[in-house]
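See below for the structure under consideration.
Removed from the display is one protein chain of the complex; every other protein chain stays in position.
Letters are used for the chains, namely A, B and C, taken in the order the chains are written, and counting of residues starts over at 1 for each.
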Amino acid sequence: MESLVKASAARPQDYKSNLAPVWCPGCGDYGVLAATVRAFADMGIPKEQVALMSGIGCSSRLPAYTTAYGFHSIHGRVLPLATGLKLARPDLTVVAVGGDGDGYSIGGNHFIHACRRNVDITYLVMDNAVYGMTKGQASPTTECDWENSKLTPNGPGVAPFRPLELALSAGATFIARGFSGDPMSVTKLIVEGIRHPGFALIEVLSPCVTYRPEQREYKQRVHTGFGEPTSDRNEAFRRLMLDDQFTTGLLYKSDDVSFRFTPDTPLAMELIEQQFVL
Amino acid sequence: MESLVKASAARPQDYKSNLAPVWCPGCGDYGVLAATVRAFADMGIPKEQVALMSGIGCSSRLPAYTTAYGFHSIHGRVLPLATGLKLARPDLTVVAVGGDGDGYSIGGNHFIHACRRNVDITYLVMDNAVYGMTKGQASPTTECDWENSKLTPNGPGVAPFRPLELALSAGATFIARGFSGDPMSVTKLIVEGIRHPGFALIEVLSPCVTYRPEQREYKQRVHTGFGEPTSDRNEAFRRLMLDDQFTTGLLYKSDDVSFRFTPDTPLAMELIEQQFVL
Amino acid sequence: MVQNSVSIALTGSGGAGVMTAGQILLDAAAQAGFYGLMGRSLGPQIRGGESVALLRLSTAPVQSADDTFDLLVAFDWGNIERFLAELPLTPASVVIADPATGAVPASVAASGARVVMVPFTNLAANRPGSRPNMVGLGLVAALVGIPADPVLAILHRSLHRKGVEAMENASAAVAAGFAASTAAGETARLASATAQGHARWSITGNEAAGVGTLRAGVRFAAAYPITPATEILEWLAPNLPKVGGNLVQTEDELSAVVMCIGASYGGIPAVTATSGPGLSLMIEALGLAIASETPIVVVNVMRGGPSTGIPTKSEQGDLNIAVYGVHGDAPHIVIAATSISDCLHTTEWAVQVSEALQCPTIVLSDQAMGQARAIIDHPPASGIVAKRRLFEGGSETYNRYAITEDGISPMSLPGMVAGEYTAEGLAHSEGGMPSTKAEHQQAQSDKRLRKLTSYDFGDRWADIEDFGGTPTTAVITWGSVTGPVREAAMRAATEGVATRVIAVRLITPVQPERMAAALAGIKRVLVVEQNHSGQFYRFLRAFYDLPAAVQALYRPGPLPMRPHEIQVRLKAMA
Partner (left out) sequence: MVQNSVSIALTGSGGAGVMTAGQILLDAAAQAGFYGLMGRSLGPQIRGGESVALLRLSTAPVQSADDTFDLLVAFDWGNIERFLAELPLTPASVVIADPATGAVPASVAASGARVVMVPFTNLAANRPGSRPNMVGLGLVAALVGIPADPVLAILHRSLHRKGVEAMENASAAVAAGFAASTAAGETARLASATAQGHARWSITGNEAAGVGTLRAGVRFAAAYPITPATEILEWLAPNLPKVGGNLVQTEDELSAVVMCIGASYGGIPAVTATSGPGLSLMIEALGLAIASETPIVVVNVMRGGPSTGIPTKSEQGDLNIAVYGVHGDAPHIVIAATSISDCLHTTEWAVQVSEALQCPTIVLSDQAMGQARAIIDHPPASGIVAKRRLFEGGSETYNRYAITEDGISPMSLPGMVAGEYTAEGLAHSEGGMPSTKAEHQQAQSDKRLRKLTSYDFGDRWADIEDFGGTPTTAVITWGSVTGPVREAAMRAATEGVATRVIAVRLITPVQPERMAAALAGIKRVLVVEQNHSGQFYRFLRAFYDLPAAVQALYRPGPLPMRPHEIQVRLKAMA
């Protein structure tokens, strides 16, 4: 893992492309982009060694704003995409990014299965509790009584998901929450997440200033409080019971082994085909 | 809810069709079928008021073995199917049935979202930790080191899901585990599940004697131990931390409100269309 | 120049209010007795980027954009290059721009259009609180010949919640615009409006699609948002409950379509709406609906493809997946709307035939119809509420999939005594029992096909109209390009080229006899559509016997097909 050694030459802006983001001014995703490129620079990973995979949504536009390898794919499928790449190319640093709709709604099954499979991927969810790209519908993390979507004028009427809890119960081995308004600490989580040898969920509260202007208050609402990261599931659940969904930091980290392929003794094709010979 | 009142005339066999199950002799699903029809009889629900919805798998064949309404649909989609029906026809008793592959693998997203949406459906998962219908591949509840599938000859290599924990973290309001070898207690859970006004998960350990013959031992392994049902999520998580996946009984039941439609003041079509008139 | 129609583009950066001005202009034109159409084009920014309102006002109903624009009003020039291809100008066009935003870009000037400078910003600044877009609104209204009264009426209606001051400021700005109009010189002007016969509607294709389903009796919708279909769902959400129905937002499209199947199994007509990527995810469940004979309607509003493609622009690329997408032999109904107002009638019809035939129906609309707004005549109610053939009891065993002469088997609904059955996606017998027998597979396949082929869909399968004389040339087309095709045919007729336009609404099941009748006397056929591979042309070849001389005119989006390019082909063929 030489590539994870800090190379002093790398600067955050080297990882940033010239493409102007489509994001609204003030969107939280700018902070996540900044945190991401800084993490790469801090770690000195050569940009050709990084692959940023994404689905569809405002947040999923992030890969093209970097100079690393990237894949802007289809809605909800970022995790299998990243998993396929990582399993086929374990030498790469694979980072998956996307939104709460992409990851917890249409991509929910891949999310729980990625937690369970524990392949060495870092997954950044820019959670704004809304579908930004499609103009403001409720997502699985939207409050039950949020009435500002035309699609659910009386509110979604369902309790929001608690992504960290879901991840823990699905078997994730690295669970953290960050806030895009504090990019430095998100950078730190990304570095730790990449270093973690399994699946790392980093849920980043990332305000949608356009469809959820009230999220500008996130600054006031976030706080630390998880304490030192625990590796005890019991304890992690206990802490989550007290979580108001605004606690930031690394909650849980365990060293359960990651799913990897075990190479077999190499065999020539002819020998493999012997099984069919009569 | 008159239909939930016990009508003395109904007998379990009235709810059983003449169709011979395709199941292997000794399959646990026979017990679940028996428990299900007994529950209907005990409650005296007229058979035309019950709809049994299923996906695809050995277990998903259950509906046709009853005389109630049924829908044998496609792999993994039983929960949206049941949800659509229940939302459109709240007068019906809607029971969803299927396997661990159907429910937790391909259907995993609908599973967590059904837990969250909390629509009044009772969901029986016949969990045999294997894909029976397709001849014995690992499912999400299969042990990490089960090496008897040709598809994963070195074992799935991933820790199994803990469905009850997943359900709890996803927001389910009724969470129970039964064992097909003890149909009477499964009947009891089904009755309670149907009475529960939200989404009720009943995970039933239901041995696959063909591909998992060692599951004949379930009889020896199951045990009670959840204690009285709790409505405290904290406490429920605590109990689940101690669960060896063989504890049976009703773990958790809360009366969080179920997702329902709120009828609006009726309006004639012409009046609705007024909005377009210039 | 007095014209029967005038095309106007309003452009400006985010916050300039071009869409507001455009919509007021459109509605005011309607009040003044005109018809109109307004499309929109947006930059890539999620919000606050540049945009263009693309209007055409006319003395008669408008179904197509024109070839070029008569007027381009630029509140500013931000990123105008991005839109230029959508804004064809000629030396006959007039460009009106605010000098405050700088010189006219060379790319615009190159068109040869006459340029008029009007200081919108300054004029608005005269009265604090008034805005340049309102000045522009007044100016354009004056130029094209819409009196101040309807403009002010619409303005007041849309602003009355903002208070008296806002209204007065806006009125003053509009008045300033009217006053400034004299400086513009000779521009295109509308001929006299037709008499206002009855109340007109201002509606988008997506809203119309929502209304159609509701009229026909849909009472359940499941929704996953996707551009450019979301507005159908967003219109249904508050309106379904008013007729006793409801809409649920789902976790994904797999869920949405299956929830509809569940609801419909329960007897409640159900709809979902989506676009290409979502339709792809619904494919497996559509097969289930076909095999289990459960009616549902999926409205697919097409956008640029393939894959994520161009979500905000129109294309007709989903014909193939709609017709052929389902695995196995899976006959079903595909219907395409031919105009914004037809979005209403077509979805209504879709629900009716879907319910009657217990078969899923895909309605094809597209971004150009769905997200554009038109002034249309009040669409008369058909009065037909969708109806299924239901099980009526009886002593014998109920066979859900009974083989009948017309292929339709009476359906029982949960709650009906003695009608209990298990709906089945496996091959099955008449009673619905799973079966691998060849005779069952054959009989049920025959029956599922027969119910579609033996049903009398009537004249609505296609709109057929002759333009000029006795045509020997026909255009066969579908969907939103019907508008430009008809306009092209109309123009060609004035040039002595007679054309029959066959706009096919019922894509499947095919209607070979009706088509043969429609092609009587036709020697040459031109197939027109907006996609890269001529999907409809290939489909016609596969299922219809066409005259030997067939040509195809197709190209991908995002630019709309314009009447001119079709007209040129018609002339060349004649």
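Following the convention adopted for this analysis, contacts are C-beta pairs under 8 Å (C-beta built on N, C-alpha and C of every residue); 3 or more make two chains touch, one makes a residue touch a chain.
Everything numeric in this text was worked out from a predicted model, so none of it was measured.
Hidden chain, full complex: it touches shown chains A, B, C. From the set C:Gly39, C:Gly325, C:Pro410 or C:Pro471, the residue in touch with the chain omitted from the display is C:Gly325, counting the whole complex. In the complete complex, the residue from B:Ala34, B:Ile56 or B:Leu79 that touches the missing chain is B:Ile56.
Residue positions on chain C in contact with the hidden chain: 44, 82, 85, 276-277, 279-281, 283-284, 287-288, 290-292, 304-313, 315, 317-318, 320-321, 323-331, 425-427, 434, 436-439, 441-442, 445-446, 449, 531-533, 535, 538-539, 541-543, 555-559, in rising order. On the side of chain A, touch with the chain left out of the figure occurs at residues 19, 46-53, 56, 63-64, 67-74, 77, 79-89, 91-92, 109-110, 113, 259, 261-267, 269, 272-273, 276-278. Where chain B meets the chain that is not shown, the touching residues are 22-25, 27, 56, 58, 74-76, 105-106, 108, 131-135, 137-138, 140, 150-153, 156, 210.
Assume only the chains that are shown with their structure count from here on.
Chain C has its Cα centroid 42 Å from the Cα centroid of chain B.
Centroids of chain A and chain C (each the mean of its C-alpha atoms) stand 38 Å apart.
One finds 31 Å separating the Cα centroids of chain A and chain B. Contacts with at least two other chains are made by residues 251-252 of chain C.
Across the assembly, chain A contributes 105-106, 108, 140 as residues in contact with two or more other chains.
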